[in-house]
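Take a look at this one; I'll ask things after.
Every protein chain except one is present and positioned as in the full complex.
Which chain is which? They are A and B, in the order written, and residues in each are numbered from 1.
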Amino acid sequence: MKLAEVANRLSCTLEGDGNIEIHGVATLEDACAGQLSFLTNVKYHNEAKKTLASALIVDSQSPSFGKAVLRHHNPYLIFAKSLNLFYPAMPLSPSIHPSALIASTTTLGEGVSIGAYTVIGERVSLGNRVVIESNCVIQEGVHLGDDTQIHSGSVIGKGSIIGRHCVIQSNSVIGSDGFGYAKNDDGSWYKIRQTGIVILEDEVEVGANTTIDRATLGETRICKGVKIDNLVQIGHGALINQHSLICAQVGMAGSTTIGKNVILAGQVGVAGHLTIGDNVVATPQTGIANSVAANQIISGAPSMDHKIWMKSSSVITRLPELLKTLRRIEKRVAQIEQTSQVKL
Amino acid sequence: MKLAEVANRLSCTLEGDGNIEIHGVATLEDACAGQLSFLTNVKYHNEAKKTLASALIVDSQSPSFGKAVLRHHNPYLIFAKSLNLFYPAMPLSPSIHPSALIASTTTLGEGVSIGAYTVIGERVSLGNRVVIESNCVIQEGVHLGDDTQIHSGSVIGKGSIIGRHCVIQSNSVIGSDGFGYAKNDDGSWYKIRQTGIVILEDEVEVGANTTIDRATLGETRICKGVKIDNLVQIGHGALINQHSLICAQVGMAGSTTIGKNVILAGQVGVAGHLTIGDNVVATPQTGIANSVAANQIISGAPSMDHKIWMKSSSVITRLPELLKTLRRIEKRVAQIEQTSQVKL
Partner (left out) sequence: MKLAEVANRLSCTLEGDGNIEIHGVATLEDACAGQLSFLTNVKYHNEAKKTLASALIVDSQSPSFGKAVLRHHNPYLIFAKSLNLFYPAMPLSPSIHPSALIASTTTLGEGVSIGAYTVIGERVSLGNRVVIESNCVIQEGVHLGDDTQIHSGSVIGKGSIIGRHCVIQSNSVIGSDGFGYAKNDDGSWYKIRQTGIVILEDEVEVGANTTIDRATLGETRICKGVKIDNLVQIGHGALINQHSLICAQVGMAGSTTIGKNVILAGQVGVAGHLTIGDNVVATPQTGIANSVAANQIISGAPSMDHKIWMKSSSVITRLPELLKTLRRIEKRVAQIEQTSQVKL
């Protein structure tokens, strides 16, 4: 595809030779002639100077490095779109494998695909163009909206409601029982029946081997556009608002509400019954034990303002030295006091 | 059901109108007229004042908020029991799906249910009323006790012994190989054959996508009544004693012994070859590197007494200020010393 057409299709401003033939996308380091690359951070200027790419996607201020460039105020988004342009998803011809077991009360939209050995329970409804890969279990009463994809080996528990354009990666479990037990007088645990469901709104994506528990009562709800990575635990009764990002191995205990546009980085832990405000960013491994107001960047365990944590954690390595200094000063002050008493 | 009957069935003391008709259970916030709710913590008094519930489960000291109440010293337990009363598990008519593959040497108790595409190996024995959902793999020589349930997609490895009334949620793996390697002289790793098994005693519950490794030699044992949440890792040769709770994403390295009634909160890590005493509680993300005596509440990484950790961690945010103060005092002491030398 000629660069001018690429610019046109990606709605970028072209600077340079629009006749260059582009046949793929690669990183600055790996790109070869005829490929398009991208620069989204000034710290990669050195790589940009050396790249063999024939053209670059850059932001509004960036130099062009002697290359033809596609300018856009959001070059990372344009990079993402260029991948779909050059490596489009292969069109799937819809098919239902004869070994798929589909209950008679299940309703299927148009163009549904179901893989081998997938088991679909009673009263399930599948929207148009739903794709369910092999070896999945879709339990009774589940709803999957149009264009939603369930990858191999995932289990969608009873009554779960999943919106349109959702993706569940392989071996995830939506609708496992929440972890709730009441203590019997003899110290043993009495299981609390988990009567609720899980709701995923439209455009929610869930990684591989992630677990989202059904609510004890009511619902666990993941709102529109939320993206969840691999090996994440979402406790019963949680609510995650629109467009939040939940990175790998995050754990959220039950009944916690996460605001809109929140980012929880990898391995963050969030206690139960908290409210995390909109736009909060928690850096990796943050331990959130209390509710957090909107618009904070937080770090550490227990979590604190990120800037304070940066300063505090830099002092931590110097604690032994600090302790020594304190002991030395203590001794000197005692000497001064003694001398003063004598002398004054 | 009339409230008087609810009180009777749940063995509570009724205060107020026993003729109120109750048709369900809900939280204080969500309850509407005709529903039963519950109050287990004084911090929810405000919600209790505003609830639309027609009756409340409360403890022995609680006010009644102008409602009919069911009193019990353990209201959370009564709430749990009320869920079973109003939302009983649907009776399952036992059936073995024709696509389930069951080895000829396997023995089945009465009333066993086996889902579609589940594979059961040689010499497996299944107790009465065992339920194995779809797409599970039960490997050779496994024993499952009466009334045990294995949810969809779980894999129970060779020779595992699982007691009665156990529940394994979906996509968990019981009996994966322990992580053991000996170093060859050339720096490569030689796999240590994991010859042992996993034993789950009666009433053990295991969450979704959890892994419990088989022992190198002997057994990994989870004792009676232990409850394990999602995405937990239990290393080879571990022993978890009765009625302990292991919350989501906890990781235990090999050969560690956990006492009775221990609670490990979410994302706790426990090193190998340790002994954690009875009744220990570790708060979320605690990193346990050494054995812990009984009856401690511990926090932090490395773990310490919870109260000390509360105080210490509150100081951490003030470390930069503390360092500045120290430097300032150091300077003032030096000045005093200099002045003294001159003056005295």
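Convention: a contact is a pair of C-beta atoms (placed from the backbone, for glycine too) under 8 Å apart; a residue touches a chain by one contact, two chains touch by 3 or more.
The model shown is predicted, which means the values in this text are computed figures rather than measured ones.
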| request: From the listed residues A:H45, A:K158, A:K183 or A:H243, report the one that touches the chain absent from this view. | output: A:H243
| Among A:S54, A:T148 or A:S170, which residue is in contact with the omitted chain in the full complex? | A:S170
| query | Thinking of the whole complex, not just what is shown, which of A:A4, A:A116 or A:V281 touches the missing chain? | reply | A:A116
| task | Can you list, in ascending order, the chain B residues touching the missing chain? | result | 101, 117, 119, 135-137, 139, 153, 155, 157, 171-173, 176-177, 179-185, 187-193, 195, 209-211, 213, 216-218, 231, 233, 235, 249, 251, 253, 267, 269, 271, 285, 287, 289, 300-302, 304, 308-309, 311-312, 314-316, 318-319, 322, 325-326, 329, 332-333, 336, 339-340, 343
| request: Mind listing the chain A residues that contact the chain we can't see here? | output: 25-27, 30, 74, 76-77, 79-81, 83-84, 87, 89, 99, 115-117, 133-135, 151-153, 167, 169-171, 203, 205, 207-209, 225, 227, 229-231, 243, 245, 247-249, 261, 266-267, 284-285, 301, 313, 316-320, 322-323, 326, 329-330, 333, 336-337, 340, 344
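Note that only the chains that are shown with their structure count from here on.
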| query | If you average the CA atoms of chain A and of chain B, how far apart do the two points sit, in angstrom? | reply | 25
